[in-house]
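Mind looking over this structure? Questions follow.
For this depiction, one protein chain was excluded, whereas all remaining protein chains were kept in their positions.
Going in written order, the chains are labelled A and B, and every chain counts its residues from 1.
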Amino acid sequence: MSYKYVGKPTPRKEDPKLLTGRAGYIGDVVVPGMLHAAVLRSPHAHARIRSIDASAARALPGVVCVLTGAEALEHIGPMAAFCAEPVPQTAIATEKVRYPGEAVAVVAATDRYIAEDARALIEVDYEVLEPVVDPIAAMGPDAARVHDTLDSNVVFHRSLDFGDVEGDFARSATVVRRTGRWHRMCATPLETAGALASWDPYTGAMTVWSNSNFYNFLPWVFAGILGVPTNRLRLIPCTVGGSFGSKHLIMQVVAIAGALAKATGRPVRYLEDRFDNIAANDNTGPDRHYDAELAFSPEGEMLSLTLKIIDDYGAYFQFAHGQHGNAMAQPTGPYRIGSLRYDVACVLTNKVQQGFFRGAGADPGNFILERLVDAAAEELGIDGAELRRRNFIQPDEFPYKIPTGNVYDSGNYAAVLDRALEIADLKHWKAEQERLRAEGRYLGIGLASCQERTGYNASEWWFLYDNPPLPATSTPESVKLQVDAMGGVLVELGCPLWGNSPETVVSQVIAEEFGIDPAGVAVTYADSTTGAMSAGPGGSRLTIMLSGAARGAARTIRDKMTRIAAHAMEMSPDDVECVDGTFRAKGAPGTSMTMGEVAMRAHLFAHDNPAGESSGLVDTHTYDHPYATPPNADRTDMGAFYPMVSHACHIPIVEVDPETGRVTLLKYYAVNDCGTIMNPPLVEGQIMGGIVQGIGAALMEQYEYRDDGTLGTSSLREYLIPTLNEVPDIVVEHVQTPSPFTEYGVKGAGEGGRLVAPTAIASAVSDALRPLGVFVDELPMTPERIVAAVQAAR
Amino acid sequence: MKPAPFAYLAPRSVDEALAHLAEHGSEARPLAGGQSLVRLMNTRLATPSVLIDINRIGELAAISRENGAVRIGAVARQRACETSPDVRDGVPVFAEAVRQVAHPSVRRRGTAVGSVAFADPSAELPTALLAADGEVVARSSRGERTIAADDFFTGPFTSALAPDELAVALRIPVTAAERTGSAFVEESRRHGELPMCGVAAVVTLDGDGAVAQARIALCGVHRRPIRARDAEAALQSEHPDDELLQAAGALAASAADPVGDCHGSAAFRRHLAAVLTRRALATAISRAEERNA
Partner (left out) sequence: MPDKIRIAVTVNGTAHDVLVEPRTLLLDFLRDQLALTGAHAGCEQGACGACTVLVDGEPTRACLMFAAQLDGAEVTTVESLAGPDGTLHPVQRAFTENHGLQCGFCTPGMLLAACALLERNPHPEPSDVREALSGNLCRCTGYQNIVRSVVAAGAEV
């Protein structure tokens, strides 16, 4: 299919405001009389709060209000949790703190400086308790309990077999077994989370500006926490300075602003600073211990995969095990693995809790699988690319149902691998590798072939429960399209702007459907009172879902305009088409009407239009997930919950210094298949950005909690993300196997870079240190870990 | 995070600054580049009640070479030290160290004296100063004195400066040109970060190619930058070969008593001390040999 605007490098509509300092982030929103909040946080990982004395703080000039956790509960409710287990959480701790940095009191003052002065005057008497830091130890019967409402820190444990795991292992010739360790990381967007709440005590209405998502998906959750009627809450989105999943539902931040707004009767803005964000963002990534086995037939075919996982969830369980639901979309990767055992234990400890961070749990899943494949290649004496090729799902096997029940819609994995091998200049790098080895230097060539599931269904959040508390099955996206009486086109989005390009994407779609210039389409953002159901960005869904919503709205309006134009031109609607923004007789462009002419007629000339047509041209289109099936009752089949599956092959080139553990990336090759590409530079930007986050995951990003439970990585000097200097030249190429399920055949691309790069770089480092007998099975590969591995292998 | 309240003073002369220090003593801190101090003030780990901004004291910005020493004034920017021929040619180990401090944008405001006075045990410039046998020129309303680098650094973020003293300059003896080479090598977790371990080495060879003098300083491996004197002694009068350099590295490592943190454990820093000492010496010696021709 060839399109005029879809697939073209259309200029990015979002840029002008971002380039000129007019972005409108939450920190830019000013409301007259607003107060500023600061949060006092626990220095202890685990402690009972005996008492809090805020008298000196309250007496400080400029301070309007101080709230403890108990006082806040007079105004707001507890945090929402989507888990079935009793793991209660409040925005501000009440009797007990459960992680270092948990909020214990909040201050509202006339400016942030004074709020922090007041914060320093609050005295808290803690009874320090034994911290629960090691998740393995936390599983034991004698471990201190993070929650008294639970019998054990193992809040959830389930093992599921899909297919005949025992049988497949019994008939296997080789079983490759590895452990894997993926450490806790966080999204670290450059902009922290924030909210500005304004409450009207006379109507009970509240307005909240924030950089949260989900205001058009779960607004009632916010209303419940804020203690306002659902129909009196207005959540207004701001431009978001990056989220990567961490700002889906920033309940804590919204609740703190809301509590102070209600307590003071004035607007209150709470903007996390970096210390708040790192310590308490409530959205860290997985923190997993894997014990995994991959069974092979005598011919080197992958038969079965078992994964035994211990996941350190931190102190709370807000999204339950959704990150494992997510991983189960693609645990067997691009391979024809017939059976799977997924055994997961979710353990609570005294750390900040998990949420969703780009990859959302499938990132360590890709890691452990590709490590197993690399290990197998070594053990079986088969080249890694060849072993993968031998086991890929073939192009004629799609749609392909994997053991968990998810479906892969389309793909051509061999084509992606082959292209990657072609562009990676391997002859040159292999020669370099040999030359450097002779000099005692270690160059490595990595390889990873991984899936990127895109377009999630809500069922991934709950299907691991037999009796989920909220078995939701809607993950829609809505767009409102208006054509005004002069023919001007206006689109209102239900989603926020996260740094992706929703304005540009819908403009391209509308442009395609009407044949008009995308630059002429105006785009605005709805708030929670004006938008229809929209789950917003996340799970690499937005291009898919906006394409559906925008195309649906465009078709509705275009069909109506066609009917009205046909009536005006005294033709049958079947004989009228819309081409290049005009409505004309099909094949005979003699008589035609412009968009403006048709629109004016539609708006104001009811008597001249066909009977039954309403005046005006406006449509809100809600596009539901295009392909979803439910899990079965015994959970042997989770249904199709993430069926648009992109794929990539990454080949990083590294040099490793085994004496210092330094890893230098020399070059990076990636071939990506995300189906039909909506806008090539934008897709490339997402892939490169994801790859660099993947470099961070591979080499430097990690939360460190000390033995006493305190947080060792509390600022950007300790939690390190890549700079310009860690990034090599990245070459990105594309293969396009369209999706059969989506509009235009698009798939998602937002998470791909970060889903593949960590394991690809692990592969490269292992390849570099192969002569020294090192195999990487832990991320991040810090200098210290690499040196220890080199020394251990001696 | 926001700093605690303080009074702000902006003296126009050294005497004015010293008068303020005499009045306020340990309640006051001088502000030069601010790249370390303001960061600390923003987290309220430093809460001076008086800030004495010395940036307007023009005479303190000078870099000069006279009487066999390079003098770097308190307000001379790190970037200026990087590009100054006096520093580059006069004390190459210091110039090489400056290039590795943080990022160019930080070096445009940060000062060399400020970094030394801040006395971060992981920082590059205190280490280079120590290896070069430099001194800190300290003035107060009571007079002026010079403090040898080894006496200056007394512990983590602490120096021998009295509360009423201002570090007005560094005075670093010019490194011999003939048969002398230096090197500054470091390992950090990521570009621009403080090193887990850094080594400054200055080696002079004699006419036969044996070591006439070796000076080795390390950061990141103790509560302050240290001189690896045992390693220096082991090199004295010896012809350097791989085995000798390994031994020197091992001796430097045994002088280390690191504090571990999230970037590197104590054991790892000690390991790096050995590796980087060996490498720094190898580079310094090969540079010395180049100047031997």
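Throughout what follows, contacts are C-beta pairs under 8 Å (C-beta built on N, C-alpha and C of every residue); 3 or more make two chains touch, one makes a residue touch a chain.
All of these numbers come straight from a predicted model, not from anything done at the bench.
Asker: Name every displayed chain that the left-out chain is in contact with.
Answerer: Every shown chain touched by the left-out chain: A, B.
Asker: Among the options B:Ala22, B:Ala62, B:Val106 or B:Ala266, which residue touches the chain absent from this view?
Answerer: B:Val106
Asker: Of A:Gln252, A:Asn366, A:Asn500 or A:Thr782, which sits in contact with the chain we cannot see?
Answerer: Going through A:Gln252, A:Asn366, A:Asn500 or A:Thr782 one by one, A:Asn500 is the residue touching the chain not shown.
Asker: Who touches the missing chain here, A:Val416, A:Ile730 or A:Val746?
Answerer: Touching the chain that is not displayed is residue A:Ile730.
Asker: Kindly state which of the options A:Thr20, A:Ser51 or A:Asn467 is in contact with the chain not pictured.
Answerer: Hidden-chain contact among the options goes to A:Thr20.
Asker: Looking at A:Pro43, A:Gly224 or A:Gly242, which residue reaches the missing chain?
Answerer: A:Gly242
Asker: Provide the residue numbers of subunit A that touch the chain removed from this figure.
Answerer: Touch with the absent chain occurs at residues 11-12, 14-21, 23, 25, 27-28, 30, 111-113, 187-191, 239-242, 244, 273-274, 497-501, 681-682, 684-686, 688-693, 715-717, 721, 723-725, 727, 729-730, 753.
Asker: Tell me, which residues in subunit B touch the chain that this view leaves out?
Answerer: Contact residues on subunit B toward the absent chain are 1-8, 10, 31, 34-35, 38-39, 42-43, 51, 53, 55, 102-106, 108-109, 191-192.
Quick note on the criterion: only the chains that are shown with their structure count from here on.
Asker: What is the distance, in whole Å, between the centres of subunit A and subunit B, each centre taken as the mean of its C-alpha atoms?
Answerer: Computed from C-alpha means, the inter-chain centre distance equals 44 Å.
Asker: Where on subunit B is subunit A touching in the complex?
Answerer: 1-5, 43-44, 187, 189-194, 196, 261-265, 268, 271-272, 275-276
Asker: In their shared complex, at which residues does subunit A touch subunit B?
Answerer: 112-113, 116-117, 120, 273, 275, 659-660, 662, 700, 702, 704, 712-713, 715, 717-718, 720, 722-726, 782-784, 787-788
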